[in-house]
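One protein chain omitted, others in place.
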Amino acid sequence: MARIGVFICHCGENIGATVDCFSVAAEAAKLPGVVYSVDYKYMCSDPGQSKIKDAIHEHKLTGVVVSACSPRMHEPTFRKACAEAGLNPYRCEMANIREHCSWVHEKGEATTKKAFDLVRTLVEKVKNNHSLEPIKVPVNKTAIVIGGGVAGIQASLDIANGGHKVILVEREPSIGGHMSQLSETFPTLDCSQCILTPRMVEIAQHPNITLYTYSELESMDGFIGNFNVRIRRKAKSIDEKLCTGCGLCCTKCPTKKIPSEFEQGLANRTAIYVPFPQAVPNKPVIDRTNCRYFQTGKCKVCQKFCPTGAIRFEQEDEIIEVKAGAIVLATGFEVKDAGFFPEYGYGKYKDVITGLQFERLASASGPTQGEIRRPSDGKIPEKVVFIACAGSRDPAKGISYCSKICCMYTAKHAMLYKHKVHEGTPYVFYMDIRAAGKNYDEFTRRAIEEDGAKYIRGRVSNLYEKDRKLIVRGADTLLGGKPVEIEADMVVLATAAVSCKDSESLAQKLHVSYDSYHFFAEAHPKLKPVETNTAGIFLAGACQAPKDIPESVAAASGAAAKVIGLFSNNELTREPVVAKINQTPPPVFSTCMGCELCMQICPYQAIDKEEIKNRNGEVIKTIAKINPGLCQGCGTCVAFCKSKSIDLEGYSNKQIYAEVMAVIND
Amino acid sequence: MHQIKTLSNRIRKNTGVDSIRCYQCGKCSAGCPLAGDMDFTPNTVMRMIQVEEKETDKKLLQSEAIWLCLSCEMCISRCPMEIDIPKVMDFLRQESLKEGLQNKSANHNIIPFHQSFLDMIRFTGRSYEIGLIADYKLRSKKILQDITLAPQMLMHGKLPIFPKAVKNRKNIKEIFKKTNML
Partner (left out) sequence: MKKKLGFYPGCSLEGTAKEYSESVVSLSEQFDIELKQIPDWNCCGATAAHNLNKTLSLVLPSRILAQAQKNEMKEIVVPCAACYNRLSVTQYELLKNDQLKATVEQAIDMPLNTSIRILNVIQFIQEYILPEIPEKLSHTFDKKVACYYGCLLVRPHNILKFDRPESPQFMDEIMQMLGAETIDWPFKTECCGAGLSVSRTELVGKLSGKIVREALDRKAEAIIVACPMCHANLDMRRPAIDQYLEMKTEIPVLYITQAIGMACGLNERQTGTRRHLVKVIGNYFTKTRIPVENNENNPITVEEII
């Protein structure tokens, strides 16, 4: 026979001012099965919790209903108190009479009645509760970091320095990401490569870090603490152990006119190549789609010249399987292909370039050794027009958001240009200057006041080429929309930062949710910014939204802290709110018909097949089996099950039914 | 009461265009072929609508800009917010006429031309250049305009002397009657 205790909290004035807590407690005492009922000013306080503990002992309670705030707030508190008094914590439930009642209604009889009704339903539920044990899962203390840009590098180093193993997976032949392409960084103008390269080298040398470049995530299964990840190591066509990185192959390769991805098409590379001199690892790969041997079957020049015989044409992609306890996603962003801006003539006019291309022009290691020369004829441009918001904040082109970094890098570009071409004039067409950040606004002001960047508030309508000049047609909205025409020598588009092309498929492989722009979604926009909705998978950097370097690094360290926190446990405790197939041994009996519908609809791939065998080992039946480590307790399978063979622990059909009946049978 | 009567609200109601969506980037003015000749550029026009002030509304309806707009649609074709400025301009012109706030300069040329054009259609169902020009000259009092062009056009057979009218003129008259009432 159930012996239920009911505890009504006033929450100071929060509930007490609106709900007559005393009468709710008095009424609750009359409910069948309730052996003790009391109200108190602050139930969550120490004396409040003691009341519960004492009552459990004194009245030999089998169930507790705390009628107070939202269970999201204090369920752990009260369940812990119950456990301390020797009552299974899952026999304690909360009736939310604050958010669901006192905060949303006026003081009055009806409000008190509603509070009582909420208590009543929970009493009926608790009568049907039974003891549950938390699920324990072991933790594999290896982290996988996907993406080797600055965020991935930072996260890897932080986790590795925390004493844990890290596997860093990078798609390109080298780590470094976009940051390695940048010239100087705002707002301090320090050299991007100078600050990044040491970190890259550290990655390569760290005893806790295994680096897989030219590799991609193939598939993932498992759950927090126990992920199984398959990684495709694309064939580099070289034996990395033999290769010394001498670079002779690259100089001898006859296919020399492939636009370099690293140089953003402003320079060429060979088919066997190292993307840039500071690459980590500094060993080449063969780009098979452009390699003469792979395309025509003849060449092998690199093999002939390789002093160590490291070329391996026959090498094949290799799939390796690794186990990890946590995954950090740091896949970064891409620059929107400016081809979607026909009015700005990107792709049509050689001297219309993207911001990233300008970075290469301004970089000391770039195709012009840091001299600002326009691509068409190598001349030093006398007038350069920078167009901000090229694609960002443009719903008509499908991007409503602000790319956040462009205001700052455009100011930096104008500044760098002026520093390198003293007699030149930079013009910046902008809508708003968004320079929120430490020393950011000072930086943009400096571009205007000290470096003479001419800022014009207005968007450019179109531009065209005439007599080797680019005629840019804009308007000055601060002069009432007066049309402005500038004959520029070069135009730089601050193109929008967008999610990576395959981010959607990656998100699906990892069961991570993403927004309408295919940026990965955080678990909570404010309080869980580096977590995803899948436990054990974290976010770092611009794969979540456009971010600058400091923000990416901060997020990466945040994600690393989460991983290290997770790895501080040898095993994880999970709430036992999971689905269960009814089964009574022995002999195994289940109403499950093995229709497999639940397997198909489970969003977490938590359901598998289980064969039921007789004594002779013959299969007599196949039924569903739920992996409690994977199950998130969403209840989808319960709703779909045709034979009603699945129940959600803690929220069984019987419990919910009891609650509903309590409401109906007023 | 004022809230309901603002130009901004009337525009929203009649054209479906929500002027508050304009964030004043100025791309419309940058591409407008006549922005340099207008008293208010397209983005200024949108701003004037946004402020919802009686005085500003009136100033706008009295402007020449709304009559200079060529409806070339360059603005909307490049507008990042896809705001239909040409549609707004059409509405502003009609409001300006309705409230008798026609711009003085436009009232000497652009407006009488449009009116003459519609007159022609009203009477013949089609536009008929000689009649149109004559009517316009009377309305605008610009008797000598294009005096050298007309004979040339005539000689090249580009100015038919007699109108080629619609047969069912009654139908056309009805249409004008009904639409003016609508």
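We just call them A and B in the order they show up, numbering each chain from 1.
In the analysis below, a residue touches a chain if its C-beta (ideal position, glycine included) is under 8 Å from a C-beta of that chain, and two chains touch if they have at least 3 such contacts.
Note that this is a predicted model, so its numbers are computed, not measured.
Undergrad: Taking the entire complex into account, which one of A:K298, A:H422, A:K438 or A:K466 touches the absent chain?
TA: Answering carefully, the residue with contact to the hidden chain is A:K466.
Undergrad: In the full complex, which residues of subunit A touch the absent chain?
TA: Answer for subunit A: residues 342-343, 462, 464-466, 471 touch the chain left out.
Undergrad: For subunit B, which residues lie in contact with the unshown chain of the complex?
TA: These residues touch the chain not displayed: 33-34, 37, 67-68, 70-74, 76-77, 90-91, 93-94, 97, 109-110, 112-115, 117-118, 120-121, 125-129, 133, 136, 140, 145-146, 148-149, 152-162, 164, 166-168, 171-172, 174-176, 178-180, 182.
Following the convention adopted for this analysis, only the chains that are shown with their structure count from here on.
Undergrad: If you average the Cα atoms of subunit A and of subunit B to get two centres, how far apart are those centres in Å?
TA: The mean C-alpha positions of subunit A and subunit B differ by 53 Å.
Undergrad: Enumerate the contact residues on subunit A facing subunit B in the complex.
TA: Within the complex, subunit A contacts subunit B at residues 343, 389, 393-397, 431, 457-462, 473-477, 480-484.
Undergrad: Of all residues in subunit B, which touch subunit A in the complex?
TA: So the residues of subunit B touching subunit A come out as 23-32, 35-36, 40-44, 74, 78-82.
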